[in-house]
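Incomplete set of chains, arranged as in the complex.
Chain nomenclature is as follows: A, B, C and D, assigned in order of appearance, with residue numbering initiated at 1 for each chain independently.
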Amino acid sequence: MLLARVAGTVVSTSKEPRIEGIKLLLLEKVDPSTMEGKKDWVVAMDGVGAGPGELVMYVSGSSSRMTAVTEGRPSDAAVIAIVDAVDMGGRAVYRKDAADSASQDAS
Amino acid sequence: MLLARVAGTVVSTSKEPRIEGIKLLLLEKVDPSTMEGKKDWVVAMDGVGAGPGELVMYVSGSSSRMTAVTEGRPSDAAVIAIVDAVDMGGRAVYRKDAADSASQDAS
Amino acid sequence: MLLARVAGTVVSTSKEPRIEGIKLLLLEKVDPSTMEGKKDWVVAMDGVGAGPGELVMYVSGSSSRMTAVTEGRPSDAAVIAIVDAVDMGGRAVYRKDAADSASQDAS
Amino acid sequence: MLLARVAGTVVSTSKEPRIEGIKLLLLEKVDPSTMEGKKDWVVAMDGVGAGPGELVMYVSGSSSRMTAVTEGRPSDAAVIAIVDAVDMGGRAVYRKDAADSASQDAS
């Protein structure tokens, strides 16, 4: 799985019927050593109700179809967690409580 | 899923029988922060009737077989949506209404 | 799917029994905007009888097992089409009729 | 499979129910020729009880669901081994006994 920040949304009316009703989030992958965006983007189906600016974890490939929201749908990326905390080397590199200001600094 | 622009088509007569009748679109991946092409290309099966220059979303891997058009076919990429709008940070970075002129500027 | 040119062959006698009798093609991926080789290589199972220098389309991942030739075999890449034509922006960037001379120029 | 060092952990409360109770490890991929971190990160489910700083091997894709811990869960990466030794060209490039000091030097 990879860490990413919710950067926006993608909207479509002409689409494969099996993705009707699915919220499509535009994610920017995040480097966990700096918590900055990597200018690398992916569109993921939202399985957890993630909001703009939130740090999330998403799963790629066939496993992205294994959530309550995405089952049976043509998905290759799905958000499966809103991240509360990331620790590296015993040090807190991310706390959700401080996320809003941090994500604004980074963007 | 990734965003891409329909750049062209691929035609073949000598092919695996299971891809007979499938329209093959040449896509150029798009950077959503600039909406410019990334000079990175993929051939995808068309599941939604996308036309030249249109911004689309495609799905990779085994999920690309999970559309009405591609089921049971040897596909690793399928267009599953024509994109109407992309928003980032509360700002509209793409509107389909303005797409034709925008895609001509970017190419 | 990706476009590639048949660059050569790979031969093996000590191998997994399930790939016995399969022709292994060495492919060089091609940039469709220039039709030049990318110095990026992959070995694919041949499902369509492609010959040296021909431009082909291959499929990756689990779908590469979904051809008449590769079914039930440990494949992650299979040639599924010999390309006749590639068009980009309404312009012909490749015609098979001119392929032999073009591929020699590019190599 | 790839070699990586356990760099930290990821914690989440708002998540897909099927990943409840799973320990999420933040891994830094390791170059086996130098045993140094590659500044390339992935989050993997822990199937073997790996601890901070340990060198592990993880598996990606659908196979990451084929462990006692991850079966039926939306995983695209799972730790399947704590590495004891890596040999290259008949030479020991890693021994777990010396790992703690080595990982501190490299970080």
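One rule holds for everything that comes next: contacts are C-beta pairs under 8 Å (C-beta built on N, C-alpha and C of every residue); 3 or more make two chains touch, one makes a residue touch a chain.
The model shown is predicted, which means the values in this text are computed figures rather than measured ones.
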We see 4 chains here; how many are in the full complex? 5
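In this text, only the chains that are shown with their structure count from here on.
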Distance from the mean Cα position of subunit B to that of subunit A, given in whole angstrom: 21
Overlap residues in subunit C, where contacts from two or more other chains coincide: none
Using the definition of touching given at the top, classify the network of chains in this structure as line, ring, star, complete or other. line
Sort out for me which residues of subunit B touch subunit A in the complex. 1-3, 31-33, 47-49, 57, 59-64, 66-68, 78, 80-90, 93
Residues on subunit B engaged by subunit C in the complex (per definition of touch): 7-19, 24, 26, 39, 41-44, 52, 61-62, 64-65, 72-77, 107
